[in-house]
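Here is subunit A:
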Amino acid sequence: MVETVIVPLIVILTVLFAVLTTVIFMVLLERKVQAWVQVRYGPMRVGYHGLLQTVADVLKLFLKEDITPARADRWLFTIAPLMALVPALIAFAVIPLSRDLTLFGLRFPGQVADVNVGLLYVVSVGTLGIYGIILGGWASNSKYPLLGSLRSSAQIISYEIAVTMTLVTVIVLSGTLSMTGIVHAQLDKGWWFGFMQPVAFFIYFVGGLAETNRLPFDLPEAEQELVAGFHTEYSGMRFAFFFLAEYTNMIVISAVATTLFLGGWLPPFPNVAWLGFLGVVPGWAWFMLKTFGFLYVFLWVRATFPRYRYDQLMRLGWKWLIPLSIANLVVTGLMKVLV
Partner candidate 1 sequence: MAEAAAFYILAALILGFGVLVVTAKSAVHSVLFLVADFLCVAALYVTLQAEFLAVIQVMVYAGGIVVLYLFVVMLVNLKRPPDAQRDPRRLGRLGAVLAVAVMVELAAILAVGWSRPEGEAGALGPSNVAQVGRALYTDYLIPFELASILLLVAMIGAILLARREM
Partner candidate 2 sequence: MSEGEKPAPEQIPTAPPAAKPAAPSGPKGEAKAGPAKTEAKPAAPPGPPDPEPPPDAAVPACVTALQSGLPGAVEHVSVWVGDWTVVVPAGRLVDAATFLRDQAACRFDYLSDLTAVDWLGRDARFDVVLCLYSTALRHRLRVKVRVADGEPVPSVAGLWPAANWLEREVFDMFGITFTGHPDLRRILMPPDWQGHPQRKDYPLEGPGELLMENPQDWLKAGQAAVESGIE
Partner candidate 3 sequence: MITATHYLLLSVGLFSLGVIGVLTRRNIIIILMSIELMLNAVNINLVAFSHELQNVVGQAFAVFVIVIAAAEAAVGLGIILAFYRNKETVNIDEMNLLRW
């Protein structure tokens, strides 16, 4: 009974806790990194060096009045933010955070559920996130949020094709769909897939940027644009959910990227003997380090790049990324067969 109920419960709680604190910390980190790039301090007032800033933000949003637009579809209006947040959270179920740990004699699995269709699960849960955005726009019952939501979902769907293709190349390399399987494959090969597949890694990164509506693809919410984003009508806690959903999506993308391309919880160059001392650092520390590294690049890109126009953005997605990723898939397939 203990093994089957309490241990998974503990693992689930730790993962959930880890994700939520990372989200809270990410919001602050984003403002700090952007401030640092722009030669200013960023939030300094709340807590030491602004550490409690996000907590203050979330509290503010909780206390703010929740306005529902007139004649809006009330029922839909309330569940849309949830439909955006929940898929992002449940995607963490299959991500291997670390090796199996044995604490107090109990064997703690390194991930919530080792499903052998792990990668497919992540992608399909990702597609469910689109409903939150579309329904958010539709439920606000005004033309611009609806157009904004149609645009951002169209953007997400078209970049998802490119991202899924890159994931297929990783599956070709690792031969298995299960995430731990992929990490072990990288262990056996001794090389991270990021080095073996730089093109796929790059496309995945760009696709990830587009999927989470991050600059330079954050056209839907760009305040300078006319067609406002899908969450213009939202306020208070519901807006907080959309806000958290965006950051959770970002973390999911980085975590998946770490697992697929940066070798999950493996120390760098796992098979190189003389680098053995790196093994002393626990697996989950490596995982956190790499995920934060990837997230940092997300923030860094946001601070430096201007924004694409919508048609340029779609042209890039369809005319460049998708053909490139398919070509990359074909090449990997050939290499695997020939070599």
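Rule of thumb we're sticking to: a contact is a pair of C-beta atoms (placed from the backbone, for glycine too) under 8 Å apart; a residue touches a chain by one contact, two chains touch by 3 or more; residues count from 1.
How were these picked? Simply put, all candidates are chains of the complex that A comes from, given by their letters.
In this text the structure is predicted, and so the values were computed from the model without any measurement.
Screening 1, 2 or 3 for touch with subunit A: in this complex the touching candidate is 1. Those residues of subunit A that touch candidate 1 in the complex are listed here as 73, 76, 115-117, 120-121, 123-128, 130-131, 134-135, 138, 146, 150, 153, 157, 177.
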